[in-house]
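What you see is the complex with one protein chain gone and the rest in place.
And then chain A:
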Amino acid sequence: MRGSALGRRQARAGRLFVAPNLAAVLVFLLFPLGFSLYLSFHSWDLFSPPRFVGVANYRRLFADDPLFYIALRNTAVFTVFTLVPTVAVSLGVAGLLNRKMRGVGVFRTLAFLPLVASTVAMAVVFRFILASDDGPANILLGRLGLGPVPWLTDPGWAMVSLSLVTVWKSVPFATVILLAAMQGVPENLHEAARIDGAGGVRRFLSITVPLIRGALSFVFVITVINSVQAFDQAFALTGSNGGPETGTYVLGIMLFQNAFRFYEVGYASALAWVIFAILLGFTLIQQWLARRAESEL
């Protein structure tokens, strides 16, 4: 049955309203995606016409480039170093913010401050804080009787520093999600548990955490995706080459370096699609695990 004239007008107006966004998605998302897939099978330096090379870029990545495995290992380490503290700290912070107590407004402001800071500006401030000899971090350690730490000059410590800065930056977003989920937990469950004699920690672990499983799972996936795609903080904190040595050479740095310093755009596109495949695989596994856990409840 054909709709009324009003219905048709509404549908046309709807299409018109959606059109700008749809155009933006096509031009700025789908076209670059398709073009990068096309480029990943080509050799292109931005000036010469792209030359079709088949799967050579992918073969080079897996068989001939030791730096890919270094970047992969560093990214995995960085993800673990970031994920565990981010989830743990944001759970704790959200738990505290969820309580009705004096001064919670000030605490909330402090907790959400990193969310509004620019990543690069923040990394510059941390470079100052983590300077080897005269940095405030080492001065503080010195007062505690601990030796200076080569935060940004030793490859191992540089990865720790990068993770610390990233955790500091990631916690507020994760906290917002977890706090929203916590506020949806029915108060009467806590009430009942309190009457049964359960303490705060017990109630948090046995009631709050299971009931915010969905939000936790989301935080988990988003943190992993952000970690695997990390670039700006590593670039600003430890330089464009992922130094010192290969200490912070993560996949994001490798991608940038190949595309915009070596002008091997096809090779960088292949790497981008490998990163996409890794993240897709990881997310699917995580979703499958989450669904299985839900069905067991």
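Rule of thumb we're sticking to: a residue touches a chain if its C-beta (ideal position, glycine included) is under 8 Å from a C-beta of that chain, and two chains touch if they have at least 3 such contacts; residues count from 1.
In this text, contacts and distances are computed from a predicted model.
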{"item": "Protein name as given in UniProt for the chain not displayed, \"Sugar ABC transporter substrate-binding protein\", \"N-methylglutamate dehydrogenase subunit A\", \"Na(+)/H(+) antiporter subunit F1\" or \"Protein-export membrane protein SecF\"", "value": "\"Sugar ABC transporter substrate-binding protein\""}
{"item": "Candidate in contact with the missing chain, chosen from A:Ser90, A:Thr246 or A:Ser269", "value": "A:Thr246"}
{"item": "Touch criterion as defined above, residue of A:Asp45, A:Glu191 or A:Glu294 at the omitted chain", "value": "A:Asp45"}
{"item": "Interface residues of chain A (partner: the chain not displayed)", "value": "45-48, 127-128, 131-135, 148, 150, 152-154, 241, 243-246, 257, 260-263"}
